[in-house]
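One structure follows; several queries about it will come next.
Here is chain A:
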Amino acid sequence: MTLLALVGIVITPLVILGLATLLTWVERRLLGVWQNRCGPNRVGPGGVLQAAADGIKILFKEDWTPPFADKGVFVLAPAIGMMTVLLSFAVIPLTFSSSIAAGLNVGLLFVLAMMGLGVYAVVLAGWASNSKFALLGGMRAAAQMISYEVFMGLALMGVVMMTGSFSLRDIVMAQSGLWFVLPQCVGFVVFLLAGIAETHRLPFDLPEGENELGAGFHTEYSGMKFGMFFIAEYAGIVLVSALITTLYLGGWQGPILPAPIWFTLKTTVLIGFFILLRAALPRPRYDQLMALGWKILLPLSLLNIVVTGAVLLLHTAG
Partner candidate 1 sequence: MVTFHLDGKACESRPGLNLLQACLEAGANLPYFCWHPELGSVGACRQCAVRQFSSPEDQTGRVVMACMMPVTEGTRISISDPEAAELRESVVEWMMINHPHDCPVCEEGGECHLQDMTVMTGHHTRRYRFTKRTHRNQDLGPFVKHEMNRCIACYRCVRFYRDYAGGKDLAAFGSHDSVYFGRAEDGTLENAFSGNLVEICPTGVFTDKPFSEVYTRKWDMRGAPSVCVHCAVGCNIIVNSRQETVRRVLNRYNGEVNRYMLCDRGRFGYGFVNAPSRIRTPLLRVDGQHVSVSEQDAMAAFARFVGDGKIFGIASSRASLESSFSLRELVGEEQFSTGETQQAQNCMDLARTLLQSHPGHIPTLHNMESADAVLVLGEDVCATAPRLGLALRQSVRQASFHAADEANVPRWLDEAVRTLGTDCPSALYILTPAPTDLDEIALESSRAAPDTIARIGFAVAHLIDPTAPAVPDLSTSDTGLAQRIATLLGTAERPLVISGMQYGSPALMQAAANIAAALARTKPQAGLSLSLPDCNSMGLAMIGGVPLEAVIDKAVAGEISTLVIMENDLARHLDPVSLSELMNAVPNVVVIDHTASSCSERADLVLPAAAFTECVGTLVNQEGRAQRFFPAVVATPPVRPAWRWMTAIAPHCAEQKPRQDLVNWEHEDDIMAAMGRGIPALAGAVNAAPGSSYRFHSGKIRNETSRMSGRTVIRSHVSVRDQPPPPSPETPFRNSMEGTYGPDLPGALIPYFRAPAWNSVQSLTRFQQEIAGPLRGGDGGVRLLRDHSPSQPGITEDVTTVYHYGADIPPPFLPRNGEILLLPETRLFGSEELSMHSPPVVARSSPAVLRLPETDVRPDRIELRIQDVSYLLPVQSMPGLAHGVAVYPAHMTIPAFAFPRLVPLNAIKPDHTDGGAS
Partner candidate 2 sequence: MLGNVRTLILTFLHAFQSRVTVQYPEERPYLPPRYRGRIILSRDPDGEERCVACNLCAVACPVDCISLQKTEEQGRWYPEYFRINFSRCIFCGFCEEACPTYAIQLTPDFEMSEYNRQNLVYEKEDLLISGTGKYPDYSFYHVAGVGIPGKERGTSEHERPPVDLHTLLP
């Protein structure tokens, strides 16, 4: 058991990293597909080795630290970003048994905590770069991520209330009858949007904001340090997709097919949806983003808690 756990601990991050790397290629292919193009299709069969080629390339790039940067923090920031995402995967249940710590009784809180720490990566990167664009990107990231974290947690409360547990495994088990996406449809929508904002993906990628901020918080980053931000972002997509699968789409549960396949399938569709969002939607203004969060999503998630609570009370009373 311990040995198995150790193997899991070693393998899981590697698989996640591999997936995230592959995802960079998948995203570009999909964007191509949705824009009547081909996307990268030259390296390896169908272009599948493009990610490897990019990885090699980025490893050979000059790993440059600007002389004006705060060096320690500058190096630390991408590592934090990477670490928080990888740690979150510890509590994701692939199946009932195959997970490192899916049974953790505060699993969901752990995920939220890790996501909260993830803000530091971006903020510190923006700060340590000691450049205007990076700092502005960092500030935006901080404001955006902290705001959306608030009702991300609140949105999840509906799920927790219905399950009565913070353990992700319990949450999946609780959906054996009905996926929470139906009773918690409001929470689902809020969590989806908050998840996009948390991973600062398009259309909510204002911290990067190429056309006004250069590249936002990672303007000064290059080489593998930039690569870590990049990979962390894609790992974040996988994480959020896996979370949504777990929390709202019944996790590994499904008919006929074996459990891991179901989980992977659901997660993949969600990842595809994330990419479709990028292909289709323009970026909102920053004030629109904040207004959406505070004026719509927050009241909605509060309402969701109240209604869920009321319905649950009615049920138990009845």
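Operating definition for what follows: a contact is a pair of C-beta atoms (placed from the backbone, for glycine too) under 8 Å apart; a residue touches a chain by one contact, two chains touch by 3 or more; residues count from 1.
These made the cut because all candidates are chains of the complex that A comes from, given by their letters.
Computed from a predicted model, the values in this text were never measured in an experiment.
Within this complex, the numbered candidate that touches chain A among 1 or 2 is 2. Chain A contributes residues 32-38, 276-277, 279-281 to its touches with candidate 2 in the complex.
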